[in-house]
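The complex appears here minus one protein chain, its other protein chains still in place.
Right after this comes subunit A.
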Amino acid sequence: MKAHTTLLQHKPPIKVRMGKVFKKMRVHWPLYVLLLPPIIYVAIFSYVPMYGVLLAFKQYQPLKGIIGSPWVGFSHFEQFFSSPSSWRIIKNTVLISLYSLVAGFPLPILLAVALNEVRKHWFKKTVQMVTYAPYFISSVVLVGIVMQVLDPRIGLVNQFIQFFGGEPINFMGETQFFRSIYVWMGIWQGTGYGAIIYLAALAGVSKDLQEASIIDGASKVRRIWHVDLPSIRPTIVILLVLSIGGIMGVGFETIYLMQNNLNLSVSEIIATYVYKVGLINSNYGFSTAIGLFNSMINLILLIIANFTARKLTDSGLW
């Protein structure tokens, strides 16, 4: 970077500058050769589908392809917003997301702060090892475990309930439990992993500030509140902005596995709907339109969240 700016400061004639650029490119040709496959990959697998988004405004006809299919304007969007079930799906998506954000966001911070206070190395390591482990379990296995544990016949939870004289509950079939099961399952799986990033940030908290506050007689709670947490605020803000940007992006994999006919009224979300309409019913244009709507909302939320974070705390993604 430095060399580059001095180069600009001298401002040699443009021809000479371009000549230098080409000379540099020639010397470092391997860099460009190496970069070629990744660029081609991204162009094909990310940019070609972006152009495929045109489908949202077309009536797809397989024989005519994306370009040849007739335009239909915004009719897919109108169709989506005029049906009452669409609003239910949007509502489900937002509710599940907000629930996981509110319940799940503070916990990794709490875990990290607690772990950071532990002085016994073996205790800290053991808790860390075990709390990370669920992160490596696949969503199929996770849902499988939950379904086994909540099973009305042999599930551990229902055996508990029966042991204390209660009636077994079909947890997966009751709409009232669906969100909580999903959210707390995610928390069980992700809290340990989520704490790593905060632990890293806490390791960077200034030792001078810590010692100064100890000498000033601050209790541990006050040190956490006035030194640790303010120091890791940029990390917290960035992760919060990212989570808000993902509010409409509830993952397909886990929810789809948990769906059954009994809980569909609360478990149908945009991602599962896009899959069913698009790939099962082959309604390509309509499905692309809903997907586009979803990713636009995500982008807008991300921008708003980042803007707000910048204004309020001076830190953000960009």
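Basically, a contact is a pair of C-beta atoms (placed from the backbone, for glycine too) under 8 Å apart; a residue touches a chain by one contact, two chains touch by 3 or more; residues count from 1.
Note that contacts and distances are computed from a predicted model.
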item	value
Protein name (UniProt record) of the chain left out of view, among "Carbohydrate ABC transporter permease", "Phosphate transport system ATP-binding protein", "Cbb3-type cytochrome oxidase assembly protein CcoS" or "NADH-quinone oxidoreductase subunit M"	"Carbohydrate ABC transporter permease"
Full-complex contact with the absent chain, from A:A201, A:I244, A:V266 or A:I297	A:A201
Option touching the unshown chain, where A:I90, A:I109 or A:L302 are the choices	A:L302
Touching residues (missing chain, whole complex) on subunit A	1, 3-4, 21, 24-25, 27-28, 30-32, 34-35, 37-39, 41-42, 44-53, 55, 66, 110-111, 114-115, 117-118, 123, 126-127, 129-134, 136-141, 143-145, 147-149, 153-154, 156, 159, 162, 188, 191-193, 196-197, 199-201, 211, 214-215, 219-221, 235, 238, 252-253, 257, 274-275, 278-279, 284, 287-288, 291-292, 294-295, 299, 302
